[in-house]
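Pasting a structure below so you can have a look.
Here we show just some of the chains, and they stay where they sit in the whole.
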């Protein structure tokens, strides 16, 4: 897949997470414009920064490349300006989160294979990239992160990253395979959100202290 | 600006944040001497560590250079020993936080330009250095970080870093420009604290779930 197409998908994920993080800030805590845009940018750029740390691709692209910074800041500002018009803000937040998750799972994995890492490392880095920004977001506003509490959050990221890596191993490096893997991840995540699907919980476990 | 002067300012910021972090620990939670000094050191060294990660200047100077470790540990111990004598501890905490914020904004930005990074990256790294340690501090003691909740926290850091970068672009690399930029940041921050200034909040936004 061409590098340009990969950057476009990566910027798409950045934009989705910037909107998501800023809308989350509007909902969760009494934040002013700086706080809202800051949380949007951290959510948008956090996953890619952790990815580049794991891949030893420092300084991080999220910091060196002005396009990531501009898209993240723009997404945060747009969300701040329009957030209170959104009637079904929770639904929007979930869709944006799933979109960012899907795009980062495949672009993270493809960046790893492009740098010469093996398939297992590529799948892991794809998943870390996908869940990283949202995890930092949740920690900063004092929520248990989705990656721990939500049944189908890490799983679709792993599935999407695996799909794109397998497609590449089979010689299918084109946009179709990449977008298909992202759509697969997105659909699994949205099904999980819609039906509130969870992975198995331990039977007979002691009652949790904190729900 | 001479490297020695820069190190002195950087150590000054480290000391201010070590005192601030340790005093915050005394106020916020029931911590013993190890916890108080540890939070002081993490607050003091966190921003510089993140800075060096973004600048690919690893291992971090905060870890390699014994002076940073000694100043951070000393600040934590001094705060532990004297903290309960401070009548107006909250005021002291705010002044120390503003001092560390200001010094790290300018030294972080100047380290970036010294390593050859462009003006935009230098401003961003200055701001990240300034807010980084305090953000980790707040996460560890379970507070919403100042960078999200306090109107004028990221803004003065960005202003101070921009001022010193612009001064350098104009050929004014001396101590006067550097200290002036730090003072500018400090004054803006303290005005914000004193008058409880916030940036605009979104009109018509839904009521926050968590104040």
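Remarks
Read from first to last, the chains carry the letters A and B; within each, the first residue is number 1.
We take it that a residue touches a chain if its C-beta (ideal position, glycine included) is under 8 Å from a C-beta of that chain, and two chains touch if they have at least 3 such contacts.
Treat the numbers as computed from the prediction; the structure is a model and nothing was measured.
Here 2 copies of the chain are placed, and the complete complex recorded in this file has 3 of them.
One rule holds in what follows: only the chains that are shown with their structure count from here on.
A rotation of 120 degrees, rounded to a multiple of 5, brings the CA atoms of subunit A into register with those of subunit B. Rounded to whole angstrom units, the spacing between the C-alpha centres of subunit A and subunit B is 29. Within the complex, the subunit A residues that touch subunit B are 25-36, 38-39, 53, 58-60, 63-64, 66, 69, 80-81, 83-85, 89, 139-142.
Residue ranges on subunit B touching subunit A, taken from their complex, read 53-56, 58, 120-121, 124-125, 135, 139, 142, 144-145, 147-151, 153-155, 198-206, 208-211.
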